[in-house]
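Following: one structure in structure tokens, then a few remarks.
For this view, one protein chain was removed and the others were kept in their places.
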Amino acid sequence: VHSESRLRVRYKETDQMGIAHHANYIVWFEIGRTDLCRATGFPYNEIEQRGFILVVTDVQCRYRIPFRYDDEVVIRTRVHELGSRAIRFAYDLCDASETLHATGMTSHVWLDEKTRKPVRADADVMRAFAPWVSALSRDA
Amino acid sequence: VHSESRLRVRYKETDQMGIAHHANYIVWFEIGRTDLCRATGFPYNEIEQRGFILVVTDVQCRYRIPFRYDDEVVIRTRVHELGSRAIRFAYDLCDASETLHATGMTSHVWLDEKTRKPVRADADVMRAFAPWVSALSRDA
Amino acid sequence: VHSESRLRVRYKETDQMGIAHHANYIVWFEIGRTDLCRATGFPYNEIEQRGFILVVTDVQCRYRIPFRYDDEVVIRTRVHELGSRAIRFAYDLCDASETLHATGMTSHVWLDEKTRKPVRADADVMRAFAPWVSALSRDA
Partner (left out) sequence: VHSESRLRVRYKETDQMGIAHHANYIVWFEIGRTDLCRATGFPYNEIEQRGFILVVTDVQCRYRIPFRYDDEVVIRTRVHELGSRAIRFAYDLCDASETLHATGMTSHVWLDEKTRKPVRADADVMRAFAPWVSALSRDA
């Protein structure tokens, strides 16, 4: 179970090596998360409106094959681990022909938007995310 | 009267033409504004803490000579027009040897941070900015 | 005659005012140009492969209504002026319900990719762009 997002590499995202700069992959992961949240029925906007923010505590990315300007990037996003206090997402970045270009993982904790203290996730959000847990990566 | 900021072009800011991407200049202008605010005695942070935000209504930039990776960029920022409701800043971007690479202008209005409605600038802020008005550009 | 592009505001594109940062509009204009080039039959990639680069000499943007995280942005891109040495594009940024949020203009010159000197545009490119000239803006 994963959600899928598609985008094209922006000219602004290239660097003088002629490839997409590696920091953009972290932004693409976030687009994957946004689309996965929407797919669960809880757009991330709504989560913030309920008074929760999902802050990043860890990011990892492994780069295999570069993307170039105007290449199509297919983002596959999964919930890798789901706890009431923390959540991990996993990502595969492929091209239009299914070749894997990069993989990644991000870890997050729930904070109360006002106090910025760790809290347990909203029960509705937990229920919505549960069916999306999928520990098996394409690499497994 | 102008404030001066210095930075170096980041690798991330280059594109596949091998030059600093033009959208970064708009970000560099903002760094110039931040430093000019600090120089007036009103760091922009403090302005927001007083309940005001300064939103951008217009941006212009003229590009003459590109900057490259690791080049030093010297940002000269002036208050071009100061009204109680609106303010315009002007910018020169030079290199370390005083060659002019780009010029720009941004227009802003004051909004109440809560209501997001236009308001008159805080009187203390107006007093602090007044000595920095300087319509004469280097180009003039 | 305009080309149309659609994207959603990325979380990364928001700032602490809670709106899309104004520098992103310049990047969105570039996405509009990329899509307009593709629509003419000359993907910008191909233009660069023919040894031409289209550098930005001027940028203007007028901001009316902010965009927020996850808002849909509709980019309408037109060729405003087409010369053999220079080209201007005009942009309208709307939301999904056709409300105009911002307008912009960018000016460009053709450079030889090797020498970085101004050149006349490739004749095939000129022919492809000609039908897309459309001086009438929505604002007109």
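To keep things simple, chains are lettered A, B and C as they appear, and every chain counts its residues starting from 1.
One rule holds in what follows: a contact is a pair of C-beta atoms (placed from the backbone, for glycine too) under 8 Å apart; a residue touches a chain by one contact, two chains touch by 3 or more.
These numbers come from a predicted model, not from an experiment.
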item	value
Option from A:Gln60, A:Ser84 or A:Ser134 whose C-beta touches the chain left out	A:Gln60
Sites on chain C contacted by the missing partner chain, in the whole complex	11-12, 14-19, 21, 23, 69
Chain A residues that touch the omitted chain in the full complex	17, 22-24, 26-27, 30, 53, 55-63, 66
Touching residues on chain B - with respect to the absent chain	8, 10-12, 27, 30-31, 34, 43-45, 69-70
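As a convention for this text, only the chains that are shown with their structure count from here on.
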item	value
Contact-graph distance - origin chain A, target chain C	1
Chain of greatest Cα-centre distance to chain B	A
Chain centre separation in whole Å, for chain C relative to chain A (CA means)	28
Approximate Å spacing (C-alpha centroids) for the pair chain A, chain B	34
Between chain B and chain C, centroid-to-centroid distance (C-alpha), Å	24
Touching two or more other chains - residue numbers and ranges from chain B	16-17, 23
